[in-house]
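The complex appears here without one of its protein chains, the remainder shown in place.
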Amino acid sequence: MLESYLPIFFMIAGGIAFGVVMLKLNEFFGPRRPTEEKFSTYESGMEPVRTARERFSVKFYMVAVLFILFDIEVVFLYPWAVSFRELGYQGFVTMFVFIVILLIGLYYVWRKGALEWD
Amino acid sequence: MYELLHDLLGDSLLVYVIGAALPLLFVLPFAVVAVLLEMKVSAHMQDRVAYMYTGWHGVLQPVADILKLLQKEDTVPAAADKFLFRLAPFLVFMGGYAGFAALPFSSAYIGSNIDLGVFYILAVSSLAVIGLMMSGWASNNKWSLFGAMRSVAQIISYEIPSALSILVAVMIVGSLNLQEVSKFQEGGIQNWIVFGGPMPLLQKLLLLPFTITAFFILFLAGIAEVNRTPFDLPEAESELVQGYNTEYSGMKFAIFYLAEFANMFLVSGIVVSLYLGGWTSPFGDVMSGPIWSFFWFVAKGMFFVFLQVWIRWTLPRLRVDQLMYTSWKVLTPFLFVCIFAVGLILVL
Partner (left out) sequence: MILESIVFYSLAVASVGSALLMVTRRNPVIAALYLILNFFCLAGLYLTLQAQFIAVIHILVYAGAIMVLFLFVIMLLNLGDERKLSDAISPRKIIAGGLSLALLLELLSIFVTGTEGLPEYNADQALQVGTVEYIGKQLFTKFLFPFEVTSILLLAAIIGAILLAKKKPD
């Protein structure tokens, strides 16, 4: 079992090695002429104003929360879909109830306007 | 493939190393071809001819580009978080590239024949989300951070529709392993899941509208997850300069591009293996076999890569609110209907 995951580890190692080699080649061939201007933050040619790490809108947080909740639903759906044929009618009803309860949640979110991006 | 390598090399780790290196050997030439394709297709769609001087009709231009990027100065902004800034391109690339392990390139080759197949691809692509966020935050640049936040919000919103549309095909096949999914669709174009799969005629006709819808949504959500037009808000160049990779230069910049092209093929590969028969020949037993199956998989994949380039030059960019509207209020409800309908048809 672990063997079938082995190629993945080698693939990741190979990918990292490839990236490192390319970056080293770049370091070798590329010039190195640092100036203060060059290493300042790019802000369309203006002097950088404050830091970029400002506070962010709560909208992003909303999207992330909804994503987690539906992601967990998806995690439950996958084992169901794989053994769906064997579970038959009963399995279908089970999942129907589960999804309907979550669709009530989606409807609530929709009505509350949390899906609007304004 | 692994059996062949085992016969040649015996029972050593080298077998896995070589087997695992093959996707990289595919991705690199593919990226060169894709750069050329993007350049030439977009030019001809606008009545231009693109590069003509480097080699015949400019075919060597991508190679020249790579050589040029190698000679660029590799800058790290003074205000950036140096370590994370360097790490981010790797993570973004890995998110796409590691997914190639579960793509069945031919009836004889799949990088890693794991049962979880497409579910593993979904999981590992979350690495790219973390990488994007890291690149934006580490750059300490307003454009980068905005681009990264938008990109992440977009990718996670479209991950639900894409996961649900994959599910429709999984319900029909009963397996997550893309190799098995492809095998299930053997026997010609009429057995592809987009056309209802190898079911009795009545069931097939009932399934047809829902499989076509799911197929279409999967491709759409796939484009959104790769951040390509019409979903390219994260790097909307007229407002955000280059988005999350504004501060990157030289090879790090190239790795972001390599990741984008790898993702383009990964999305096409998933669509093809789930709905369009994967490596199976459209003519049944004619032109099948390990080598032909590789040809079919790559040909189908390249067609969808071409389609993505075509869409880029046809459709305008969406607004953020339209983007969220499409994902949550259109695609997700549609897919729940598809899942219920497919479930009901299969149970009855």
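Worth pointing out:
Order of writing sets the labels: A and B. Residues in every chain begin at 1.
The working rule: a residue touches a chain if its C-beta (ideal position, glycine included) is under 8 Å from a C-beta of that chain, and two chains touch if they have at least 3 such contacts.
Note that the structure is predicted; figures quoted are calculated from it, not measured.
Screening B:F119, B:W143, B:Y158 or B:F231 against the full complex identifies B:F119 as the residue touching the chain left out.
Interface with the hidden chain, as seen from chain A, comprises residues 1-2, 5, 53-58, 60-62, 64-69, 71-73, 75-76, 78-80, 82-83, 86-87, 90-91, 94-95, 97-98, 101-102, 104-106, 108-109, 112-114. The chain not shown here touches chain B at positions 81, 84, 114-116, 119-120, 122-127, 129-130, 133-134, 137, 149, 152, 156, 176.
In the analysis below, only the chains that are shown with their structure count from here on.
If you average the Cα atoms of chain A and of chain B, the two centres end up 14 Å apart.
Looking at the complex, you find that chain A touches chain B at residues 3-12, 14-16, 18-19, 22-23, 25-27, 29-33, 36, 38-44, 48, 51-54, 56, 59-60, 63-64, 66-67, 70-71, 74, 77-78, 81-85, 88-89, 92, 95-96, 99, 103, 106, 110, 115-118. Considering their complex, residues 13, 16-17, 19-21, 23-24, 69-79, 89-90, 93-94, 97-98, 100-101, 111-114, 119, 137, 139-145, 149, 152-153, 156-157, 159-160, 163-164, 167, 170-171, 174-176, 241, 246-247, 250-252, 254-255, 320-321, 323-325, 328-329, 332-333, 336, 339-340, 343-344, 346-347 of chain B touch chain A.
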